[in-house]
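What follows is one structure encoded as structure tokens, with my remarks underneath.
For this view, one protein chain was removed and the others were kept in their places.
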């Protein structure tokens, strides 16, 4: 195999101010993408958010998952084994601890379909996004269970009830990755000045396009305009596994007029990011993560959550800016044409 | 804004043989990703596919879409305007032609929700993936319609019924991007030799994991193991807008035992790729596309379809290889550990 | 088999005023259900709608579908056959006409997955809901196609891409049943007097519960509070196949404050109802349909559409009334307790 690099243009935009229980920073945002309009879009959102007092952001939850799949002789045996496995949960946790210093088994969910038993194992994985850690831990759990329940047979180390990089509902409902909410209040005057729009128009387009339009499209937990664009750019710039933008993009935008001003939020229940692991050793990634303050000496997980908070802020900036642009007939294309010519 | 590059490792794997109504080639496959195991996974699949006579692949359909959104006074007026717009379809097509040499309006779909009118405009866009071309054309269509139906008001140039980079059903059902099917028949002996598995095991895990497991996860048209990994790597290596892996990943894998051998296919209804446009001017992209034979002098669209066929073949190789690995307890993690150490 | 009747309590509530391009009536609404609170809920909605000038309702589209399924040797042949079938569309229509006076083939959609070819056949079926008519017509189409394309083999007369009585996206996106929108404007004063709420509160709860709440639940085109309750009651009272409430319940409620008043609408894209066929011969059904004016001598389809419009109005009344009740802490349970005691 010959080897080279795909060189994706990377820019720092902003800065943006972000506060919350775990963060208080004014930082530029790193974005790498072939879609050049994304830079300007996020930049405008960062500016208006910062002059309005900044973005508040909070991590609600975090976990990484893998679902293992067993075959039982029939549903009754599958059910009896499930009861036995649940009662043995502490020992599953011990099996996990033999595989990594950082992986902890925190919860478990199951599904039985006919004679098939799916177990969805949920872990915390320190500062890593945790795909490999979870897979390795799950292998140990499977081996433990196959001894505990000799009636079961191995079917697959992954049963798609995880669910990795696919458009499903389970990740939002049961959790996968960091669950982050970011929000901002933009005074009406700033909405006019920086976004050339009004709080009313932005609230209205959000309901009509992001909520109703997505529903009509048969959307699955995807009430937003373009989270995917910001996620891809942020993931590539920070060495993440960008295929996880698939579950990452499943989030919801809210916009309301409050006392005449615009309240705006993005909810991202499935941000899979990490500050260590695959892709994090590349020199430019080291540099980017360091500049973001995500390589500090903190308790395990804190650097990862900081990165998730900054990521969510980037998404908010780009989402707000595009929605505002769409309220102005003609603005979007004019902006695109100008940006691409430059 | 400071500017640099995110350097994503790029490798050529294979070669793989691909045939069909529009292609007959033996080619290496370009992949760029931080997830190094993907290289070896696709490489193994390419090898076994090629010794088995190669992959057959066909483009079923192609189109790029944008949904525009109007506000009517009420549903009755929305409906009357829709009737008028349908009757004026040829003139919508003419409005489109003023915006680009390549964009052609080929079909239109609509939804009315309350007083909102969503029109989903469907275009062919030559060799471009066509996001911008479709947006620009849709702006012209909107302007035409706002004159035709003064009762309507502009609400948004995009109404999320398009649907771009979001987990929805509309793209698979109405079409967006290239619709490609790729398939291969692997003799039982080759399944054993190269994939360390059997046709029976692969057919069974496909039903249980990809079809039933995904269904349990609340999946939306996503009956596969990991299309997203190959799509991301192929998209980054060829200068595509990789955020489109979101709809791209919504496809279905099939595996059957036929006369003792393995028949295996991937169906990818939403491959959004192009050989011209954003990101295609970077030197390494030019080189990659040229090497793939996608910069030849063909009728508009033919280079784009060729690229989609090669992309689908890459997906097939990686999907087949991972499913086979999962039928062997322990193989996946052993392979991962070996690859990441190297 | 012994035979008797399940006696479901049936009441007439209202009256309600309904107008639109195809209707102008003040009528009581027939509802049959074991869930007694539904009667009072719809009744309250009917009252407030009527004092506010009545409900406007319109049929946007109508069709009944059946998807047939063929097996091809491979995807390339499946694709070639599909092209041949499309070119032969007029003859498919002729095959349909041999099976019924009323069934007309109006459109066709397809999906290819691997070597499988799904054709979704779309019919108008006069005043019948049309399940059997469509199945019979599709059998004739299959036989015609099997002669036209000897490479294809019969797999199933129904391929689930229809899709009958299952939670899917295709029916909303491609159409199945009557597509009806009903709307009403309630002056602020009437909202307060009859619904003990305000336009603002109802608009807000609709966004938060019906749109955002449903999205969080992983809902599929189901942005409403309880369409299913009214549909079940109306379907049982009018002799419909009530299993079709599954697709029927997939609709969207909208509520907005307009000039201080409440604008409220329900969009029901999949109302499968008829005035002739299975269940319509029972004496009480004859009586109910006659009283509703749906047994008049009109052009084929007009009685069915009238029934769909009245059905949608019933849904609007019940939906509006429940949403209003939910804005008042305590009202719902108090009402339930009172109703069930009586």
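A, B and C are the chain letters, set down in written order, and residue numbers restart from 1 in every chain.
Assume a contact is a pair of C-beta atoms (placed from the backbone, for glycine too) under 8 Å apart; a residue touches a chain by one contact, two chains touch by 3 or more.
On a predicted model such as this, the values are computed, not experimentally measured, just so you know.
Screening C:22, C:61 or C:139 for touch with the missing chain picks out C:139. Within the full complex, the residue among C:90, C:150 or C:330 touching the omitted chain is C:330. Only one residue in the set C:45, C:126, C:199 or C:239 touches the chain that does not appear here, and it is C:239.
The chain that is not drawn here is touched, among residues C:22, C:35, C:61 or C:200, by C:35. Only one residue in the set A:140, A:157, A:252 or A:276 touches the chain that does not appear here, and it is A:252. Among the residues C:103, C:116 or C:320, only C:116 touches the chain that is left out of the figure. Think of the hidden chain as still there; on chain C it touches residues 1-13, 32, 34-36, 39, 43, 67, 69, 71, 111, 113, 116, 118, 132, 135-136, 139, 142, 154-170, 173, 205, 208-210, 212-214, 216-222, 224-226, 228-229, 231-232, 236-237, 239-243, 245-246, 249-250, 278-279, 282, 284, 326-327, 329-330, 332-333, 336, 340. Residues 169, 172-173, 207, 211-212, 214-223, 252, 254 of chain B touch the missing chain (whole complex, contact as defined above). Listed here are the chain A residues that touch the chain not shown: 20-21, 56, 58, 60, 74-76, 78-79, 82, 109, 111-116, 168-170, 173-174, 179, 181-183, 218, 220, 252, 254, 265, 267, 269.
Note that in this section only the chains that are shown with their structure count from here on.
If chain B is disregarded, contact among the remaining chains keeps them all in one piece.
Centroid analysis (C-alpha atoms only) places A farthest from chain C. Note on chain placement: the centre of chain A and the centre of chain B lie 22 Å apart, centres being C-alpha means.
Centre-to-centre separation between chain B and chain C, using Cα means, comes to 33 Å.
Chain A and chain C have CA centres that are 37 Å apart. Annotation for chain C: residues 169, 173, 218, 220, 252, 254 touch two or more other chains.
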